[in-house]
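One structure follows; several queries about it will come next.
Omission of a single protein chain aside, the complex is shown with its protein chains in their original locations.
Order as written gives the chain letters A and B; numbering starts at 1 within each chain.
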Amino acid sequence: MTGTAVDLIWLAPALALLGFVLNGTLALARPTSKTLVSVIGAGVLLAAFAVSVVVCSAFAGVHAEEPVVLRYWSWIPVGTLQVDFAFQVDQLSLVMLLVVTGVGSLIHLFSIGYMREDPGYARYFAYLNLFVFFMLVLVLGASFPVMFVGWEGVGLCSYLLIGFWFTEAANANAGRKAFIMNRIGDFGFMVAMFMIFWSTGSLDFGTVFTHAPNALAAGGRTVTVITLFLFLGCAGKSAQIPLYTWLPDAMAGPTPVSALIHAATMVTAGVYLVARCNLLFAMAPVSSAVVAGVGALTALFAATIALKQWDIKKVLAYSTISQLGYMFLGVGTGAISAGIFHLVTHAFFKALLFLGSGSVIFVLHRAYHHTHSHEDAQDMRNMGGLARYMPWTTAVMWIATLAIGGVPPLSGFFSKDEILTATHARGQVDPVWLVFWGLALAAALLTAFYMTRLMLYTFHGPNRTGEQEQQHLHEAPWIMTGPLLLLGVLSAAGGVINIPELYHGNAWLHHWLEPITQASTPLLPAVPLSTSTEWLLVGIAVAVAIAGIVGAWQLLKPQALVPARSAPEERGFARLLRNKWYVDEIYDALIVRPLVWLSREVLWKQVDSRAIDGAAVNGAARGAKALGWANRWLQTGQVGVYVAAFVVGVLLILWRAMS
Amino acid sequence: MTYTVFWIFGVIAMGSALLCITRKNPIASALWLVVTLFALAALFVLLDAQFIAVLQVLVYAGAIMVLFLFVIMLLNLGRPGPSDIKGPLGLGVAVVLGAALLFLLQPLTQTTLPSAITLPPGSVQALQQQQGIVGSVANPLFGAYLIPFEIASVLLLAAIVGAVVLAKRKL
Partner (left out) sequence: MLLGPALAISAVLFTLGVLGVLMRRNVIVIFMCVELMLNAVNLTFVALAQNLGMGGQVFVFFVMAVAAAEAAVGLAIILAVYRHKQSVSLQNMNLLKDG
């Protein structure tokens, strides 16, 4: 206990858990009490945010160099392994805490309007509160196992929320797919945990990172394997190649869920993990290159798919995968603060984009409901010209688009640029990083392009929704638009937290996170770039962004679009992109079908039915029956048989007595 | 000389026992058993147990076997029974078990008694000359083993009562 307000940190997750318990009870007992659920659901989040702000200011006031670890109880005392249930309050966890509770509160407020008509209202808020609880345990955990509890818990809540409308088979399947792919990643996490304990003798962050330089050889095989397995966990949780296919399917859940879980918080857990273990990754340059390379490749790959998606949420999903690739590129290069900076700004503008699209879907859905139409409310080909009807939404969506595109002086520009600069700088020392820089730059071009495409098709050009529906198109309710405006401000001005020295800024976030990265900094190549090189890189990045936006504006013709119902099939390369490079189909053929065949033909029919059921279970019964049948002959009731048995017994006794 | 006689009576005993168990007629079995008992009495005499030999003839051959013959006659079993000896399976089992028993008992016949408890040879004869033949049995019987003696008489009383009760037609 520190004796300061930092001790209150336990309140943040506890409030979220309380919200889950109360809303869960209401979901079972009185599902129709919407007001109470709204107050509890959003209220606990706002309270948690307030607690986070108080703790953060208390921590900043203390000017701590060491993290504050608050132990609550001894969880796993086994032999030499001592794991306590403990929270670690330091600069990194506080950043994550503020993002989760802050953006989370706004999304809860938005959900009050979005989910108003849904019969599962209370259940929704219960699951959402439970998710925030687990996410907070994840970021506040002081050791790998506690973090893993949160890691698994958010996976569970993701499954519950993706399959929220589980009566549709597709939604349930999407939830299952997400959970199973996550498990593959979790396996990597666990193997890494085992190896960390085996080599350093502990699983607490503090102890592990203190012992790591002595216990592990820098650049050696053990630390490389550990970090590669950790990255496997990140690839699952943060949807990188090859475990990303669950995220687009996860769009089957309600849009605020996509905003919170699959944009701002859960998928960033992988980036947080790499940032937390930055010392280990700095000690393993091969793994860092793998992280950065996979990140850059994923960024470009996902961006190509987003170019040809028609569902507005799918575009944003692939955009998220792409931006996560950027974050991994950042932390893989060793620029931890750059990666975390992009995490924060991405939370702002991606949440805004998802919530904005949520508003659009909400309004379109209402319009179709009025006309009893069954058109797809998420297909961009059914939208168009919505700027006329939803001016506020359009304005903030444009802010987010420019931010994600990397146009100065919006937040996304600063964060993306820092990553690109750091990558290029490392490229001077290690040429493969220049390849990564090239991939990232290409991805930036495509990002600007497809985001502008989204805006063009949704908000500009002629309206394709239908004559009757147009009367019902209007701005979304204020409970939904309000948070959008707040996020718009953050997306625009959020860059102030880390303006680099190039622009005479104070790089506040970079300095704030220094105690986290100080152990790894000496291990990384220090490449100072000349000011002119830096300005050149900035210029290239901005030029690429502008090129993307202008290119989309010129090349795409929203007038040529037809409503989804009557839209033509794609051809050639466009078809390849539309069908996501057929990755899902490849996975299905190579992995899923053989596994299902193995399970059905071998494991079920042979092992389970014949060996276990037949031999072991039925066999045991048959054996008992046989034994009983054999024993029958001893109880014949014939005295002669009894006498013979008697004599046999006497012989046995004689024999034993004499030998 | 004694040795030869001993073996003659021994062979008679074993032979008549074998005949006893293989006769179909129960009366024949009983009579062959009487022969065995007599042969055994002779063996007792050769082993310096004259009193026991006489008791054997009086009690065993004279009373117990007579009782057997009474019951056989009473139940009209004089003629050989239809299937009085078991079939081949029963015979096979019996022979196997019997052979096993003999095989196990055979080493016991070669035992040498520990010298600590063995009396010097001829001590029984000396005792008999001292106390008389009957006296050598009677002295321990009414001395050290008095209580078992009395209990044996109670046992006989119980047997009498039991036999009478069990054999009555109506209680």
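We adopt the following convention: a residue touches a chain if its C-beta (ideal position, glycine included) is under 8 Å from a C-beta of that chain, and two chains touch if they have at least 3 such contacts.
A quick note: this is a predicted structure, and the numbers were derived from the prediction, not measured.
Novice: Indicate each shown chain that the hidden chain touches within the full complex.
Specialist: Counted over the whole complex, the chain not pictured touches A, B.
Novice: Please give every residue of subunit A in contact with the chain that is not shown.
Specialist: 635-640, 643-644, 647
Novice: For subunit B, which residues touch the unseen chain?
Specialist: 2-3, 6-7, 10, 13-14, 17-18, 20-21, 26, 29-30, 33, 36-37, 40, 43-44, 46-49, 51-52, 55-56, 59-60, 63-64, 67-68, 71-72, 74-75, 77, 81, 83-86, 90-91, 93-95, 97-98, 101-102, 105-106, 108-111, 113, 117-119, 124, 127, 136-137, 139-141, 145, 148, 152, 155-156, 158-160, 162-167, 169
The rule is simple: only the chains that are shown with their structure count from here on.
Novice: With chain centres taken as the means of their Cα atoms, state the distance from subunit A to subunit B in Å.
Specialist: Chain centres of subunit A and subunit B, defined by C-alpha means, are spaced 98 Å apart.
Novice: Any idea which subunit A residues touch subunit B in the complex?
Specialist: Of all residues in subunit A, those touching subunit B are 640, 644, 647-648, 650-651, 654-655, 658.
Novice: Hey, which residues of subunit B end up touching subunit A in the complex?
Specialist: 86, 90, 93-94, 97, 100-101, 104-105, 107-108
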